[in-house]
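As you look at this complex, bear in mind that one protein chain is not there, while each of the others sits in place.
This part shows chain A:
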Amino acid sequence: MTDPFITLRDICRHFQVGDETVHALDHVSLDIHAGDYISVMGPSGSGKSTLLNALGLLDQTNAGSYRLEGRELTTLPEEQRAQVRREKIGFIFQSFHLIPRLSAADNVALPLVLTGMPAAVRKTKVQQALAGLGLQDRADHRPAQLSGGQQQRVAIARATIMQAPLLLADEPTGNLDSHSSAEVIRILEALNAQGITLIVVTHDTDIGKRARRQVRMVDGKVVADEH
């Protein structure tokens, strides 16, 4: 058997709120293989977002080991964490997090701009990505001129433009109607079919059940892990 794409061992994350310590992640251990499709569910406050932020290197952890492609990430300095985020991880947020003053195309191009790719090369890549998501007519629109579903598709284009192997989505349909939700899920599953490792946090059991592997969290612990 090949080494897992991701191994989490006894990851802990706690927050000090007043004199109380909240254990948002309490010794979480998971093996995730390349090409997996995982949903994370659980009650509110169970640590789903905290887990995804730890996987996306958006947040620190307090203890445990996180290895991605065999490389230990918890001890990396910030510069190299930024590089891993840039090259290995795409992140999709519930509230899209597009930059309001930039056009859809410029939002999608942002990760490429950060790597220093020349503008001409960027342009064709962005056009292809937008076209792939049915947004070719919306390239010059600002986020405020787009529907929620369209904004989330722009965000997906941005998260995948670097062709990172890992795609993390924290309630990607939380702000969308059922039609747009279905559309977004269809796109994410298509990406997974092409080989990307997909982890989706969701409250929607219908969506959660679609994943090949379903992780359930309660009080910072993984209580069920169904393959």
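Following the convention adopted for this analysis, a contact is a pair of C-beta atoms (placed from the backbone, for glycine too) under 8 Å apart; a residue touches a chain by one contact, two chains touch by 3 or more; residues count from 1.
Following the convention adopted for this analysis, contacts and distances are computed from a predicted model.
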Looking only at the UniProt record of the hidden chain, which name from "Putative ABC transport system permease protein", "FAD-dependent oxidoreductase", "ABC transmembrane type-1 domain-containing protein" or "Succinate dehydrogenase hydrophobic membrane anchor subunit" is the right one? "Putative ABC transport system permease protein"
Hidden partner chain, touching residue among A:59, A:204 or A:225: A:59
Per the whole complex, from A:82, A:131 or A:193 the residue touching the absent chain is A:82
Per the touch definition above, residue among A:37, A:66 or A:93 touching the missing chain: A:93
Pick out which of A:63, A:113 or A:224 touches the chain that's been left out of the picture. A:113
Tell me where the left-out chain touches chain A, residue by residue. 53, 56-60, 78-79, 82-87, 89, 91, 93, 97, 99-102, 110-111, 113-116, 118-119, 158
